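In this view, the complex is presented without one of its protein chains, the others remaining in place.
Chain lettering (A and B) follows the sequence in which the chains are written, and residue indices restart at 1 in each chain.
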Amino acid sequence: MTAEHVAELASEPVDVVVVGAGPAGLTAATRAANAGLSVVLLDEQDAVGGQIYRAIDRADSHLKHILGPDYAAGAALVDAFRRSGAHHIANASVWEVTRERCVHYVKDGKIGGYQAQRVILATGAMERPFPIPGWTLPGVFTAGAAQILLKSAREVPAEPPVLVGCGPLLYLVGWQYVRAGVPIRALVETTRLEDRWRAKRHLLAAVRAWPSLSKGLQLIRSLREAGVPIHDAADDLHIHARTDEDGVERAAALSFRTNGREHRIDASVFLLHQGVVPNMQFALSLRSQHYWDAAQLCFAPATDAWGELDVPGIFIAGDGGGIAGAQAAAGQGALAGLAVAQQLGAIDLPTRDREASMHRRTIANALRIRPFLDSLYRPRDANRIPADDVIVCRCEEVTAGELRGFVALGCLGPNQAKSFGRCGMGPCQGRMCGLTVTEIIAQARNVAPELVGYFRIRPPIKPVTLGEVAGY
Amino acid sequence: MKHPAFASPDVLVVGGGLVGSSVAYGLAREGAKVTVLDQGDGGFRASRGNFGLVWIQGKGNGLTPYARWSRDSAVRWPMFATALAEETGVDVALRQPGGFHICFSEDELAARENRLSTLQRELGGDYPYQLLDAREVRERLPALGPAVVGASYTPMDGHVNPLKLLRALHAGMQRRGVRLVSGDDVLRIVPQEGGFAAHGTRDTWRAGKVVLAAGLGNCTLAPQVGLNAPVAPNRGQVLVSERVAPFLHYPTLNVRQTDEGTVQFGDSMEEAGFDDFTTTRVLADIARRGVRTFPFLKDVRLVRMWAALRVYSPDGFPIYDESTRCPGAFLVTCHSGVTLAAAHAMRIASWIAGAPIPDELPAFSGDRFGLAAPDADAISVPAH
Partner (left out) sequence: MTSTPLFKTLPGADALVRIWFNDEPMRVPGDGSVAAALLTAGVSRFRATPVSASPRAPYCMMGACFDCLVEIDGVPSRQSCMVTVREGMRVRAQEGARELPPVVAQSPEQSDDR
């Protein structure tokens, strides 16, 4: 392959590239394509749906019943997308989006690329890290992982699991398990009385979002009615190991303290969850401006009212821009699609603004419950900023104590700490440790997280092989 | 503004990267009281973006003292690494088994022969190297691909873990009482009675001597004290793989396997200004060369890609100077901060502390680029 041929191959022109096929990506691609633009939707999974509507094409009525009505609602988004004429490329691992809107991906070992007029990033959320002693042991999963196993493989824990942490997704998984007939060993909540008191400040707004609020209350009530043992205000979480009959070291018990009493619960599967945070890898690699959201305890990209970053022509929609849930994501995707369609001359301003107002109402409704949720389910300091002996960087096995040592050596931020100790240099590229590292350094220096900053994120956003890059 | 807890240091070192830290560590070992002024977590920081080579072969073409200076540093490196390990417990993973410059054409091989034989002649024969043909190089590096026609090899070359080196230097400095001030930029250095004042955005520091080791920042600082540092950024891009089982026990110029097992691919050079973004085209070139060198790495996953800005003088050689207008102001800048770390810690530090100037140094004066640039702010901004 000559260099010239390769260069042609790698930059097919297109109006819009959308990265991510969850609710935001689906509605963005749909609206842009319906306006007559050429649209490519790149996603790494087999089928569209993202995480929240994962495997929705394959789900039968029984599974949909277990998963609940919110999941089933995703089917409408998928249908609309299919009818829009947007081009979906599955199993495409996007590894680079440049500031000049080149999008490079790998599929089945072959490279591909687009030169887009506009890019809409819709890569969604990921689980907040939950660095407690023993969190790296086999048998410990995120609650999101449990949902993925249920949706995509119809699998549930073989023995009653322990659910640990806080946040609506944790209760949702529990509720889905109850509906599937899966016994739950215990729900160990970290939410305390003072979280409930603090959240009450936002109760009035929450009550206005009654449908979400009542849904949440119902989840917990169902768990109680199903006889699931519930412990709250748990701290000093510690997952203990044992060596099994095959000689494998794995998770075996969770110890914790609540109301002054020590508890220990034996199990083989532990599902951890303390909220989700934006997946910012692409936005950060573009060096777009980010700000620290003190309510959500994470960084989020700065955008205008349509989701456009300070990098011209690149938009962000959905949880990747700030956690707001699936309904808001669908609305934001539509807004981005409208904005892009207007910018490229496919629709006029009045059309854009008329349709936008409907989506803005949806988004505002969805956002109403957030201050209450963020306050009530605020992850505990000790579970975000762990003790010295806890592994923070799973890939390179760097502990919190080692990080504090780098601060003592003069490290002011995560990038210096990364160069001193390799934390953040492994294949996950800081997804599992980035926020923890920022907060540990902030606490050690006694400054705000926004002054500490975050890892410098660069491509490849997903690993590519030497041979694949050689093909560009 | 004097901090009552710290008596005024003897030396201010502006820049806490590999160059500044090596010099500061060396000065501290000489008994000097040192304060290092370093930038924040962002910043271009050549120290975080280099290949980790302790490389001699081919250097000094056009300026023989540089060949001698580099070689001397390589000879001192084991001593330097041992001192750091003993003082700080950090093993910087120095390995000096010799290194290869892989060639893909007879022309390349001929050019290597030319360059190395010239250097050998200029150094009076004291410059061991070998030109290896296709068969010979494969005896040493069995995994080489069929496109490799040969290589030049010298026993003088090696590599080290540059990030561990920086960490060791910081730990060593700390143990020897060097004060590290992080997170400020030095805007202006003003000569005054008894020494110099360095003004940052928040604070001012004073000392009898000042060392400019601020990389690209030296460009604006140097004229303030009568020195000339016409350095400009030169971008290098690097690919880094996941950890693989050890297979490459020698460094090569473009591919090396680190002590952690990751494989690095590199050696591009571009003039791109102050832009440290990677570009797909250059990374693809680096990847192609990597695959041609070691084809069996084709399916290895790349987990990091980065670009960093070398600190490049117009001829590519270091600039070492003491100001004649402001004696006590020193300039230390180069793009081989890893290879020269031993020389900086030992010979440059001694010179700054008052020892006679090393023989090689006059060749590296900034005067070789013509008159010093006028200090642009000298008249308009009052010293404060």
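Basically, a residue touches a chain if its C-beta (ideal position, glycine included) is under 8 Å from a C-beta of that chain, and two chains touch if they have at least 3 such contacts.
Predicted model, so just to flag it, every value in this text is computed and none were measured.
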Item to check | Full-complex contact with the absent chain, from B:Ala143, B:Met269 or B:Ala355 | outcome: B:Ala143
Checklist outcome for this item: Of A:Arg99, A:Arg154 or A:Arg287, the residue touching the omitted chain is A:Arg154
Checklist entry - Given the contact definition stated above, which residue among A:Thr98, A:Ser268 or A:Thr303 touches the chain not shown here? => result A:Ser268
Checklist outcome for this item: Hidden partner sits against chain A at residues 44, 46, 51, 58, 60, 62-63, 126-127, 136-142, 144-145, 148-149, 152-159, 180, 244-246, 248-250, 268-269, 279, 394-397, 426-428, 431-432, 462-463
Next on the checklist: Please output the residues of chain B touching the missing chain, sorted low to high.
Outcome noted: 104-106, 134-135, 138, 142-149, 242-245, 247, 261, 292, 295-297, 299-301
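Throughout what follows, only the chains that are shown with their structure count from here on.
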Checklist entry - What part of chain A is in contact with chain B in the complex they form? => result 6-7, 10, 96, 98-99, 102, 104, 287, 406, 409-416, 419-422, 425-427, 429, 452-453, 456, 458-460, 463-467, 469-472
Item to check | chain A-touching residues of chain B, taken from the complex the two chains share | outcome: 16, 38, 40-42, 47-48, 163, 166-167, 170-171, 174, 180, 182-183, 239, 241-242, 260, 265, 277-278, 280-281, 283-284, 287-288, 290-291, 297-306
